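These notes are about the structure you will find just below.
A single protein chain has been omitted from the complex, and every remaining protein chain is retained in its original position.
After this line comes chain A, so read on.
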Amino acid sequence: MAKEPIRILTKNWDIKNSNTIEAYIKNGGYKALEKAIKQMNPEQVMDEVKKSNLRGRGGAGFPAGVKWGFVPKDSDKLKYLCVNADEGEPGTFKDRYIMTLDPHMLLEGIAITSYAVGISAAYIYIRNEYIESIAILKTAIQEAKAKNYLGASILGSNFNLEIYVHRGAGAYIAGEETGLIESLEGKRAMPRIRPPFPAAVGVFNCPTVVNNVETIACVPSIIEHGGEWFAGIGVSKDGGTKLYAVSGHVNNPGVYELPVGTSLQKILYEHAGGIKGGELKAVIPGGISASVLAARECDIAMDCQSVAKAGSMLGSAGIIVMNNRVCMVEALFNIAEFYAEESCGQCTPCRSGSHWIKNILERILHGKGKTDDLEIMLSFIPGIMGRTICAFGDALCGPVQSFITKFRDEFEYHIIEGKCNIRNKLDIL
């Protein structure tokens, strides 16, 4: 007997006008908020989230409940929640679906999180290009306020919450949590040195929780059904379902909600409809910051630990699929160009290294590669990885190292022959 697919985040997506508060409430929406406020104290809410093994869905995979627990309880400063809706990682497009198709799930999650941590002001830092989502969220906030799910004295309690939609400043690095905070404060999105961590000193120098949209959207279900229920869905220490955003050479690209730990094979072949236009060559499993997996490495479970074990990372679970007509030099150049463009320029190794790598790859693509170019690029990695303020430098190193080492023959062919050896090559640049 086939098990009924578990739908937590996508449960309302098929409903007509799913972004309206009426539709949301009709399907049991805001019950969790009511439960939290009327039946639970903030500690109990936080405990449920800890029990759920909900990990951050933005890329780093840090346990959400633990993160909330870092916010000092005795601080007399205001506390803030920043919802990271900057969704800039190439290959990632899941948060947009949540915000356009079910904004109230996010708002309810924000309200419950704020209740648990003692927050009275929350910002949704949203990618500037998400014009549709911005409009929908703003409407949703008005709807929720009108029904007293937000605003002052929520549901008759003494819990107040204002949610502000803040349009992003157009840089990838504004999605890094401290870059986001700087940007929210009106400054250049340049990541901060940690410690102090945002939980202690965040936006406007106040304790701040920064969570991804998807992370927060999981919260209502956790409160509704309990942390243990949520934890039981995923794998050990990594609970719940995950939105896998599949793009590239598959027959059915799109967002699929599946339990954390679903096998990559299953996602690609059962849900995304199999490889399109050729044979599977490589998969980037979690947005371009994740190391590439060669086809032979794709028999893995998609949870934080399993993907890490395979030498990559689950990241945002933006799965980019490449068939055998893709030139890996071009693919890496595409990625390197992005990093060279998006490095904030603060730390020397990242600023200079990203640009240098892009330049070398560009030269190789133009048939002017030198035999030691690959060694030079690989030699940069220890000088960049772990040597910068934020993880951007590390994110750049993963693809460079994995592409070059796993597809070395392609790079060498380019350097020696001055051209590409892929037959019937797809033009991806």
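Keep this in mind: contacts are C-beta pairs under 8 Å (C-beta built on N, C-alpha and C of every residue); 3 or more make two chains touch, one makes a residue touch a chain; residues count from 1.
Just so we're on the same page, contacts and distances are computed from a predicted model.
A chain of the complex is left out here; the name its UniProt entry carries, from "Acyl carrier protein", "4Fe-4S dicluster domain-containing protein", "Carbohydrate ABC transporter membrane protein 1, CUT1 family" or "NADH dehydrogenase", is "NADH dehydrogenase".
Across A:168, A:353 or A:399, the residue that sits in touch with the chain not pictured is A:353. One of A:282, A:340, A:397 or A:415 touches the chain omitted from the figure, and that residue is A:340.
Mapped onto chain A, contacts with the missing chain fall at residues 171, 188, 193, 340-349, 351-356, 359-360, 363, 370, 372, 376, 380, 382-384, 386-389.
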